[in-house]
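We show some of the complex, not the whole, and keep each chain where it was.
Naming follows writing order (A and B), and every chain is counted from residue 1.
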Amino acid sequence: MSPEQKPDSLMTAEGLRFDGRRPDEMRPIQMEVGVLKTADGSASIRQGKTYILAAVYGPRELHPRHLTLNDRAYLRVVYRMATFSVPDRKRPAPSRREREISMVIANALQPALFLEEFPKAVVDVFIQVIQADGGTRCAAINAASLALADAGIPMKSLVPSVAVGKAEGTLIVDLGDEEDKYGQGDVPMAILPNTNELTLLQQDGSFTREELVEAIEMGVNACRYLHELQKDALKRAYSKRATEEDDDEEDEEYDDDLETDLGEADIMEDE
Amino acid sequence: MGDFSAEVISHIDRNYIADILSKGERVDGRQFGEYRPLEIEPSPVAAKAEGSAIVRLGGTSVVAGVKVLTGEPYPDTPDEGVVMVTAELAPIASPLFELGPPKEDAIELARVVDRGVRESESVDVHKLCIEPGKKVYMIFCDIYTLEYDGNLIDASSIAANAALLGTKYPEQKLEDGKLVETGKMLELPLKNMAIEHTVSKIGSHLVIDPHLKEEMVQDCRLTMAIDQNDNFTAMQKGGGKGPMSLEMIDNAMGMALESTKEIRELIRESMKDAE
């Protein structure tokens, strides 16, 4: 692609953003559960032009064995970007950045999971970025926690995630590519919705202590909204499957099992 | 694909599949020469890639993306651009994924798909020259498997062709040693659109577009790239150690020739919709 142009200004005179959004307005978001038949659980997310798929395999036996944990399952996250997902072609081999983000995502998801129910096993979370237009690590967490629920991994709750940034002195939510690149900073975070505690927090750019506190508050609010979208996506998948099962003339008992399969039982109880 | 899985499939499956083939049927109810439903989603990566397509072939799906870069030509072909096709079994598609270097299967997938495009000279590399010996366009077409239910090679070949067909990129020229955009948008000079067709040999039977279960029990497969003039531009026997007689090879060629036009037409239609 021809190199992106730096916009003249990221904020308009009216206090709106470059793409017309209000400072606290998120991009259009679509999340879908159960999109990959090969996986035990899966989800897709489109957040603005960002497009990501997540698949979960497991819990299952872990190879190589020396990675085995005796008191819980090992959560293995692999975050990969397609070569064509970014303006310049990314090299095919996994970069250090991809490996670091894989680790950061694992840390963000882990507090929500009951991994101690599966000692010595592994739960694999594979994330493929198809198109990257800002906020990929946060969008990946949103999709991955849906895929974990879809795979029936026991969870305290889903994990919503968003980035808050700063452009021309204004705090803004859910950065697009240009805001990420030409803005004054970026604060990606993820929360446990039942306690509002943060499981992911990173920052770059330049912020005062007061700005950071305000940014985190904005992010937590946006995460609570995202959490509602996540639950909706899960319910849609759930009722779609229930309908499909009905079409196949299965009896109603099946629904309970399905609920368990989706890991929703746990999720619903928590809230 | 197929060989490693052969370890895990049960003898019951093996007999079952062979049995129904003897009755003239396939596991999913298809005719021996019948392709699975083929769906092409044009340009899913429109904001970042010059061309892209998602292809769903039954339960198998792949995404292909094309990047158009510029660079210096190879010294021995100063007036030719560069085309490179890669294909990768992405972790999300594979329950057997292990974090390591590419396995033989993955290497074969990548090389067979790449050869299908390059040996058939689908893209006219001479038209990818900006300034001989100095600057040419470099076309990278990268394919990722999303769902794996058999016949990755054909799905990948179709996705590559669709993504290349839908590729648009800004024309550039050299001015005072620097590349500048002319403002015009170009399409790729696709002259030949060869599509790969895979026929699987199971016992004495030949089936086209093998399902994953069929791949698991196959003796071998024959993959053929066929261009728009019904010429064969690449061929690879793989997917197992079973030998194949000349008669069977001839039959497989016949089966592939029959389905090639329809698939090529479907690609053209799908990508036209995209505009």
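Keep this in mind: contacts are C-beta pairs under 8 Å (C-beta built on N, C-alpha and C of every residue); 3 or more make two chains touch, one makes a residue touch a chain.
None of the values given here were measured: they were computed from a predicted structure.
Though each chain kind is drawn just once, the whole complex in this file has A x3, B x3 as its copy formula.
FYI, only the chains that are shown with their structure count from here on.
Distance between chain centres (mean CA atoms), chain A to chain B: 31 Å. Residues 44-45, 47-50, 52, 59, 63, 65-67, 69, 86, 88, 90-95, 97-99, 140, 142, 144, 146-149, 170, 181 of chain B are the ones touching chain A in the complex.
Of all residues in chain A, those touching chain B in their complex are 1-2, 36-39, 42, 49, 51, 53-55, 57, 63, 78, 80, 82-89, 92, 124, 126-128, 130-133.
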